[in-house]
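One chain of protein is taken out of this complex; the other chains stay put.
In order of appearance the chains are A and B, and numbering begins at 1 in each one.
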């Protein structure tokens, strides 16, 4: 983010910058027929501290840990090299790398348009999660990019069995890209050979925000997994201050037992900057980033105001005890400046689980707020 | 602290500063009739790293984690706004906030006059601890301040039940405030509706320093709590290099069972800067801060030498199996400069527990040392 200084050596060869995020939330739920779901909690979506640096035009590195939920989670940690090949920019990075996987899945937690990523981003995901230790190459064209990642598990201390092995690819293309309008197309997929330590693939996926632990769509118990694949498509863009995005994804898990498990997730979302800003779409990476706020509150302006809406659907019902759900969200994002925002999301959700404590059809409303600064 | 540089953008709009504390201790106990209490340990009171930043005159933020005891504890993490209203300064902060609660309870671990806060600060405290995620407003007059805080739990990963809800208020007033002398008066209180996950309110409160795990005053098992309140008063001040402070507090816990639990704690302490410094009382917040050392050791001087003494008493005996205790402490603080000090405390303590491994009257002595730098 832009909220921290960049230090450069006098000759400009070395650069060094602190990095971090403070994302703090409060979330309240009502309307469920299960009292245990009608709760109010506070929490931290991200509390990160780290650094990024570079030497000369080609070499760069980054390391960041997340202390959200009062624990440690190493997030990005890599060394990288960038240059040109055949007139195109590329970079290669080795280390613990963030998945390039869908538009919201590839967007940082401090830049997602809603408090939580779409169910495509949270459910059609490698078993090892958002990060893996490995190598990634990215190639950048004038109106597209493509990436290929090979990785093992996330940073951990488990050295008694082999890591899972994940191969991940994504490409996006902007068939239209002007200063006023952009069309975004994207495709991605991953293939994962699961470690013997990763054979349990039970999922309880967030549907009304992560701060209500009882509000999940569950696959029920799924064990004996050996392999999984996932793929997805993205279609969207913006005109003026209005953006729209649809995402679709499917994941298939090969199980030792009866039959395989597959599930589908999709979402469609729109946003509009009432204060006239251009949507913070980044055509280099094909994801969202932080907006340029015309009249920062910190300069005496009113900041930027974005209105958002999303419908998303998650269907695990290919498994016997698996559930499904959907959520409709409306939101307001108030950007005080480019790296500070307050978010309000109202979510009407529906779950229909077939295992766990909250089975059968259930509906309710969750209201969540977030205060956020990133640097 | 002053031990780290503040970075400002060329136009002065942005500021950014690393923050941290290194507080390392050794503690030895003797004289107890229980051999298991006569132990020597080393430890870390605080090992913090974080940042603080600001944009323009009004917006500021802070994030700091503590790695003492080789774990993670997110401490302050907030976004804030400060301005004037009716000629008075105010600020509003949202995030994980430190309680404004008693003089020593509101003093940072790197500025307390003794190695450990008074028993008022360590026992008359919300069940959720020193921090909670919420909002706090503070108003500052020429010789007073007042604050009001509404919060849920500390940063955690527990989202299955509602947070506790804590309302906390404090005010202080300096009826006398000259360059030579100050009188301090303070009042504070909190009201806490306990979450179902916080119904066990058993306390084992530090009496001879935190680095002897067997040296505690215990309430015995207390379960089924639903609500608690606490309140306290502060009276003190300084003349020249001599300061004195008395604190008193009471906490009442509503239990489902037989009867409620209440307890009382009080302390009185004095300090004197043999080297002539003014006591590091901060009249803006009504707490202790770091002293201005006239002749820093790092400039070839002798530093500042402070002699301290305290008597404190803690009585849990309103509960059937609860204990009581008192401690008398004498100490020497040697400030090498304003942000570096060595501390030595000698404590004669007495405990009379009615549950646990160390029941009945017991007396002993604990000697503790600390090396400290904060930045």
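The rule is simple: a contact is a pair of C-beta atoms (placed from the backbone, for glycine too) under 8 Å apart; a residue touches a chain by one contact, two chains touch by 3 or more.
The model shown is predicted, which means the values in this text are computed figures rather than measured ones.
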Among B:59, B:78, B:114 or B:211, residue touching the chain not depicted: B:211
Among A:162, A:200 or A:223, residue touching the chain not depicted: A:162
Residues belonging to chain B that touch the chain removed from view: 3-5, 7, 18, 20, 22, 24, 26, 36, 39-44, 47, 49, 67-72, 210-214, 297-299, 336-337, 340, 371-373, 375
Hidden partner interface residues of chain A, rising order: 7, 9, 13-14, 16, 18, 49-51, 53, 55-56, 58-59, 61, 63, 65, 72-74, 77-79, 94-96, 132-134, 151-163
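In this section, only the chains that are shown with their structure count from here on.
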Centroid spacing, where centroids are CA-atom means, of chain A and chain B in whole angstrom: 39
